[in-house]
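Note that one protein chain of the assembly has been removed; the remaining protein chains are unaltered in position.
Now for chain A:
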């Protein structure tokens, strides 16, 4: 692949491209479903969709690539001072980004419903009017996928940038363009090949994994801040001696150091779960508090979602009633 493998980055890109692929295929399906008797229009609208996707992809690559480049050079300068405190800050940023994205993606189902609804309306209007005098309606099918892919792509770039900085791999290369294509292909294949249900469950599973990674990053950020503080007290060779602040230490193991090159297994646990062979009251509490905040956020999201759905269904009910009335 040309770059060091990072599990969080892999999953982020997979998620984003799959999401984009879903949107595109949904649009294609609708168009096919709705435009039944006008083959030329059908072909043109399909073209719109694909062009929109392409433009969105290119723009997002340009913007995102520039962003990552700047971000990396900034981080490189900062890393020269080799302070734990920057490691910690970047881990924290990555943690927040992944958490926000994962939780947002939980709502993807709702979002899909919303898009379906919107698209359905747009299709109805286009169908009824038949003439494409309405510019926005005419190009709706170009603009919508373009914006969608653009948004998805930029999100992915930002998250990848943020997450990759938190890794100690300064030689991380931008995921190549062909890798994007590769991921897009995977996303498409998953969508087409798997059922909607399986896809939904895949998203949930990857949300779980990403949250675990983010929780680990939070603990690691706290650890970095603590090591920075201890290093300043002890005078610099704390890291070499493998020493830690004994006050507030909760466990310190002779084994399981993820930084040792031969401890491949433990390094894996470190990147997925944030495992460290030295833990303090700070890191343990931070880890538990992270999950508490995530739990509360999800519960809050559920409550809000239920309220919105209740309001929407009332609205729909009212509409249907109105339609019935008019029909009658």
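Just so it is clear, contacts are C-beta pairs under 8 Å (C-beta built on N, C-alpha and C of every residue); 3 or more make two chains touch, one makes a residue touch a chain; residues count from 1.
Just so we're on the same page, contacts and distances are computed from a predicted model.
Per the UniProt record, the absent chain's protein name among "YAE1 maturation factor of ABCE1", "Serine/threonine protein phosphatase 2A regulatory subunit", "AP complex mu/sigma subunit domain-containing protein" or "Laccase" is "Laccase".
Across A:54, A:104, A:185 or A:295, the residue that sits in touch with the chain not pictured is A:295. Against the chain not displayed here, chain A makes contact via residues 106, 109-110, 195-197, 200-201, 204, 207-208, 211-212, 215, 233-234, 237-238, 240-241, 243, 246-247, 250-255, 273, 279, 284, 287-288, 290-292, 294-295, 298-299, 301-302.
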